[in-house]
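Selected chains only, in their assembly positions.
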Amino acid sequence: MKVVSFGEIMLRLAPEGYLKFLQADHYEATFGGGEANVAVSLANYGIESVFVSKLPKHELGQCALNNLRRYGVDTSNIVRGGERIGIYYLEKGASQRASKVIYDRAHSAIAEATISDFDWDSIFNEVDWFHFTGITPALSCELADICEIACKKAKEKGIKISCDLNYRKKLWSKEEANKTMSKLCQYVDVCIANEEDAADVFGIHADYTNVTSGEIHHESYIDVAKQLHNQFSFSGVAITLRESISASDNNWSAILFDGRKAYHSKQYKLRIVDRVGGGDSFGAGLIYALLNKFDAQETIEYAVAASALKHSIEGDFNHVSIEEISQLVKGDGSGRVQR
Amino acid sequence: MKVVSFGEIMLRLAPEGYLKFLQADHYEATFGGGEANVAVSLANYGIESVFVSKLPKHELGQCALNNLRRYGVDTSNIVRGGERIGIYYLEKGASQRASKVIYDRAHSAIAEATISDFDWDSIFNEVDWFHFTGITPALSCELADICEIACKKAKEKGIKISCDLNYRKKLWSKEEANKTMSKLCQYVDVCIANEEDAADVFGIHADYTNVTSGEIHHESYIDVAKQLHNQFSFSGVAITLRESISASDNNWSAILFDGRKAYHSKQYKLRIVDRVGGGDSFGAGLIYALLNKFDAQETIEYAVAASALKHSIEGDFNHVSIEEISQLVKGDGSGRVQR
Amino acid sequence: MKVVSFGEIMLRLAPEGYLKFLQADHYEATFGGGEANVAVSLANYGIESVFVSKLPKHELGQCALNNLRRYGVDTSNIVRGGERIGIYYLEKGASQRASKVIYDRAHSAIAEATISDFDWDSIFNEVDWFHFTGITPALSCELADICEIACKKAKEKGIKISCDLNYRKKLWSKEEANKTMSKLCQYVDVCIANEEDAADVFGIHADYTNVTSGEIHHESYIDVAKQLHNQFSFSGVAITLRESISASDNNWSAILFDGRKAYHSKQYKLRIVDRVGGGDSFGAGLIYALLNKFDAQETIEYAVAASALKHSIEGDFNHVSIEEISQLVKGDGSGRVQR
């Protein structure tokens, strides 16, 4: 099975431990980005995973590529050129103090990529699944067009398409997002969202929920999923439900609506090591399960278990095997030492 | 608005992470001290913040000064001279294991400072507030005298005075503390204390409370505040109430008595990153709120929120902005990523 | 009082913090092993503590020896020779993600030691107690024989013997363990086990318990202890009871059966820093208390408090003093800063 993910991979610069930006004189340098994170997860699960992007020719571009290659991602379709690699700075929060992200991603190689950079006919050769998120079309108008071209080509070839709405208010307005995503979602089979995306992008709100107070009304999200399904005829809508007790503790679960019925996952009480990439690890678990024709309940349990484990891992990438996920799905979340 | 803080700044040497002294071969070197911590907080909030102390001329004295300067504190009134900078060694606890502090502060430049080192008339030029803690007069008899001189001069000039009782049993006996602090507190407008200070310094005990078992009887602290108020005619008495569940988890709140009425803050459940300086960050929040004429409830909420955030930050200094505090006061303690 | 511990000390290589093996390019290098950990604890408590083992002559063997010596263990009976030092790689888990251990201990100097390497008559000169665990005889047939020789010699000399069952499935089968441990346990006075060992080694199961779901039925472990006692006439059987809520949170307690009555310890809610060596620190606390003729209730409280503190300390060794344990036994688990 072969999956293509398309988007940006950024340099992630984070002070060590819980240091604030104002205290740091060292940064941990890793790489990440919504679609790249999905690509790495899938490679870890044994899927043939192709990441499509554009990176500058200099050594920092090479470092990003090398990190994908290290974890088994096929990087042969990454175009080289452009001026810079996007950066995001991450300050890790704890207790009542929230994590902070400063983006420095404008003018990156991928944000300035052009339609002619990508030959989708060739990229989609013998591919089963295409994944992108709402970040990619938000990077530039040209990229929104490229996403549409890719979606059309994928549809032509009978490739399944998943999209994580992933609304980023610093990249575009809700109106712009609505317009572009409404067009792209026509091609999408599986829609992934968090507890805020549907409201931000499509104005579909959950009742009785206040995300900053940590209260999530699970039932009302089924209604959100149904509305999304009704609007775009998605074959599946998956919504992650994060209850933020603090920056250190979250409750984590999700629902999957398959067009007929809603499935609730188990809820995990997470002690958070690093929550960035949590949604992406969910998406990758979902794609894996769907590609392998797991039933709906099993599918949502795998997606949630994969992402629960991600929260215990430093960096954007989810370095877990499918065996580790299976074990958690089967109920061993005791964290006993594996000798 | 301009605030002067007076006291010692020490080199703080701490093993990395949760290593014990017996395991460490590296120390994290930062700087801190009760009044210096207040000075940095106030500078962060945009107050013109002056720190008065004495530091040796060598590079380590310069490092202490540079660290204050880095965070915006006015260091032009720090006298240079003397032999050494005080040190405190900190071993961070976790779970049932307590943090440990070893002091090596005797013979420091400030502890051996003399009355002629400080020209309070000049220091207090256009100043609105003067802050010190019970640590400063405990360092030497001369310093107790200097504190009294400063207090008198401040009173003369109509400068408000706050004092955090901050009893340190390794610096002086309860009897010595009582004698000196009773004298100094005559000049003090705002008195700050933790759940043990009033008992240690003035023999005023809270009923029904056992701090090592983590039980705090909130109501009885109102009585403590009233007694303090009655004894010294403080315009305000603020007492922090720490419930120590373990070295990793504390409940944190405070009360403010304004001479007529007691105000309770919200209580925060803290996952502790570093609790040293927690009381100082409370004091700084209080001073900020009082300087800005916040009402009593708002005042105690700002002070507690500021110090709740401090517990999530490494080092003595509280590197948060007034915006971050406001957000927590308004109720967002969910720790959701700020993108 | 003088205690001899016999077993393997390994190089422990662990990625920093919560990094997975797949992410690490640095390892923290410490040393540890079931019996070595006990030896270090006892030296910390002021006991004359002798560790007997075999280590290669090269610098890494020397490093292991130096680390024992650093913490006050008598290393004069460590034989030097053989090819390699055993290694274990440790990946620290968090939340739902379990810690992982990869052993690389085959062919170590101690695993290839021979009967003639150890002169027990001389080693046991003026010794009060002999401790080993089920790991040592599992390393090789020759070591099982050496353990038996040592036990016989100890019995001859009136030395008390303790054994921690410590079943390791990667070293031997349950059948092999049963056969060898049944023979050795005839000499043992005090038997130590965790919640799984009795079942793995002797087929004695606790009712109503599922360790991977975190549920422990305390009463049924009294029955396990009684069965162990009945089978081998141990003068004491101590069983640790770990409830694994997650890799970050455990509940920790133990029972002691003295042949007539069972004693339950207090239960601690642990925030885990490093749980490897938790059982060993329990054993050392137990031996200390028994050597000092503490009563049964006090004995089990000291053993559990010692090991509760261990969970807050990095590395295999339990760097706490007997005063720190006493303080926790007396009820101060509040983790308040010790200034």
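For clarity, chains are labelled A, B and C in written order, and residue numbers in each chain start from 1.
In the analysis below, contacts are C-beta pairs under 8 Å (C-beta built on N, C-alpha and C of every residue); 3 or more make two chains touch, one makes a residue touch a chain.
Values in this document were obtained by computation on a predicted structure and should not be read as measured data.
Of the identical protein chains in this complex, 3 are displayed in place, while the full assembly in this structure file contains 6 copies of the same sequence.
Everything that follows uses one rule, which is that only the chains that are shown with their structure count from here on.
Mean C-alpha positions place chain A and chain B at a centre distance of 44 Å. Chain contacts: chain C has residues 17 touching two or more partner chains. Residues of chain B that touch chain A in their complex: 17, 71, 268-273, 305, 308-309, 311-315, 319-320, 324, 328, 331-339. Put simply, chain A touches chain B in their complex at residues 17-20, 22-23, 93-101, 103, 168-170, 211-214, 244-249, 275-276.
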